[in-house]
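A protein chain is absent from this complex, but the other protein chains hold their places.
Chain naming follows the written order as A and B, and within any one chain the residues start at number 1.
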Amino acid sequence: MINSMLKMAGVALVLSTAGTANAQQYPVDTVTLITHSSPGGGSDVFLRELSGYLAPILGVNVVVENVRGGSGAAAMADMAQAPADGSRFYATTPTFIYTSLLSNPEYTYEDLEPLVNFFIDPEVIYTATDSPYQTLDDVIDAARAGRGVWGAANPASLERQALEQLKAVTGVEAGIVSHEGGGDLMINVLNGTLDIGVGEVQELQGQLEAGEIRLLATFSDARLDLFPDLPTVQELGYDVVVRKFRGLAGPQGIPDDVVAAWEAAVQQVLASPEYRAVYEPNNLRAAFIPHDEYVEFIDNFATETATFLRETGVIE
Amino acid sequence: MQSILSRDFVGGIAAIIIGTFYLSLAYDLRTSALDDIFGPGGMPRVYGWAMVLLGVTLCIVTVVSRWGKDTPGEWKGQGRRIAWAAGLLGIGIGYLLIVKSLGYLISMVLLIAATMIFQGERFSMRVLATALFGGALLWALFVFVLGVSMPPGLLTYLGL
Partner (left out) sequence: MDTILISAGYLLDYQIVLAALIGVTWGIIGGALPGISPSITMALLLPFTYTMEPTAAIVLLAATYVGAEYGGSVPAILIRTPGTNAAAATVLDGYEMNKQGKAGLALGISLYSGVLGSLFGLTMLVLLSKPLAAVALSFTPPAYFALGILGLSVIATLSGDSLIKGMIAAVLGLMVATIGTDPVTGGTRFTMGSSDLLGGIAPVMVMVGLFAMSELLAQASDRGPSERVKSRPRIEFPSLSLAKRLLRPQSIGGVIGTFEGVMPGAGGTIASFMSYNEARRWSKYPDEFGKGSPEGVAAPETANNAVAETALVPLLSFGIPGSNSTAILLGGFLIHGIVPGPMLFQRSGEIVYGLYAGLFTAAIGLLFIGMALLPLCIWIVNRPRAYLNAFIFALILSGIYSIHNSLFDLSIMLAAGVVGFLMRMLKFPFLPTVLGLVLGYLVESSFRRSLVISGDDYAIFLNDRISLALLCVSALFILGSIGKRIWDRIRHNEQKTFSEGTDG
């Protein structure tokens, strides 16, 4: 019942300091960042950490608010109706595209305007340390010889899509088991029910440090700084690349000065040594994408996802 | 006819209707390539058929065990009961309709007063005072202590 929802307004008020690096005056005093994740969930922790470093650079108060419900449907409705004055943004992950496509909510990603991107979370393939699989090839060979059992955290998610694509390009027989979140998945990898699981590195931290799991490959487009020996799925010869983005989106028609302020501030915050000291050990990969490119990026991402869901028959 | 329409029989008919309606939706569910062998419609079909069969069984059992027996008074007074219950439900629906525009605090006061009067309390200062105090107490508890954003309604204009 992890996905049963609660809505509450978390308040993390970070007071701004006057006279900041930004010469330009931001049009509003308080910026509210909303997330559909619950307090303490992935996006929530990310925003609360970020808000502390971002506030002085933008020269405003940054407040985090949880708008839960309908896997982002409530947050999208909130954002689509918010004023486009730079006072309110939604922290987006691929979830908001999936929800838009799968559940036909009243407001979708098309009613929003992507602002900028902060991070790309690397998705990795992992297995239990005591499993017989040493490499991804072992897993694929085993699936080719018999039948593989692979796990994704959620039913219709980027992880599920990545595995379905891997299954398609290799042409092997594999059951792809979806779960009720990453924890549920981890248990079934640890107890040997599944051959492999897919997850974000920071979720796996605890098990990884304890030596309970072994990483086999990453779905990212290049090797990870913290795991230079970990091959990408692509270089192993399976053409699947997954980009789990983490950025902001606002209502349609964000003013140009707001966009410019954010583009400058985000580059500055990602480069700041204090913030780097926080996010780098958590395996977040800074991937600033400016506004114009980001709009296109999200558009492509949505088109690709829609194609996948249509081809597999999940949606019409 | 009166003897057949016992409560169990009506319950059985209701189960058959619910089961049939649910089944019609269940057979309409989309199939997709991500489906497992059971699919999204698998369990619903099992539940729907179980509901229909249980309903039929209940009807049969009732008719067989009650054959020839008359049960006078089974439904006596039920119409009035339903009407009274519907009244209270109406107060609840009324609350839903006004809470957005009037706001939580005022709607709560009205709800409490209306419910008390509906339950047979005569309108008095005591009822009024209880409604005002109760509304204020709940408002303080949910809005201030728990930080729930209840609809402010008219209070927005007072700057509250």
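Please note the rule applied: a residue touches a chain if its C-beta (ideal position, glycine included) is under 8 Å from a C-beta of that chain, and two chains touch if they have at least 3 such contacts.
These numbers were taken from a predicted model, which means no experiment stands behind them.
Student: Since one chain is left out of the picture, which of the remaining chains does it touch in the full complex?
Tutor: A, B
Student: Using the touch definition from the top, which of A:Asn188, A:Gln234 or A:Ser272 touches the missing chain?
Tutor: Selected residue, touching the omitted chain: A:Asn188.
Student: If you put the missing chain back, which residues of chain A would it touch?
Tutor: Here the touching residues of chain A are 1-8, 10-12, 38-41, 44-45, 48, 68-71, 73-74, 77, 98-99, 102-106, 147, 149, 154-157, 160, 175-180, 183-184, 186-188, 190-191, 193-194, 205-207, 209-210, 212, 314-315.
Student: Across the whole complex, list the residues on chain B that are touched by the chain not included here.
Tutor: Given the touch definition above, chain B has residues 7-8, 10-11, 14-15, 18-19, 22, 25, 29-30, 32, 34-40, 42-44, 47-48, 50-51, 54-55, 57-58, 61, 76-78, 80-82, 84-85, 87-89, 91-93, 95-96, 99-100, 104, 108, 111-113, 115-116, 118-121, 130-131, 134-135, 138, 141-142, 146-150 touching the missing chain.
The rule we apply is simple: only the chains that are shown with their structure count from here on.
Student: Would you mind pulling out the distance in Å between where the CA atoms of chain A average out and where those of chain B do?
Tutor: 40
Student: Give every residue of chain A touching chain B within the complex, in rising order.
Tutor: Of all residues in chain A, those touching chain B are 8-9, 155-156, 160, 164, 311-316.
Student: Show which residues of chain B lie in contact with chain A when the two form their complex.
Tutor: Residue list for chain B touching chain A: 30-34, 147-149.
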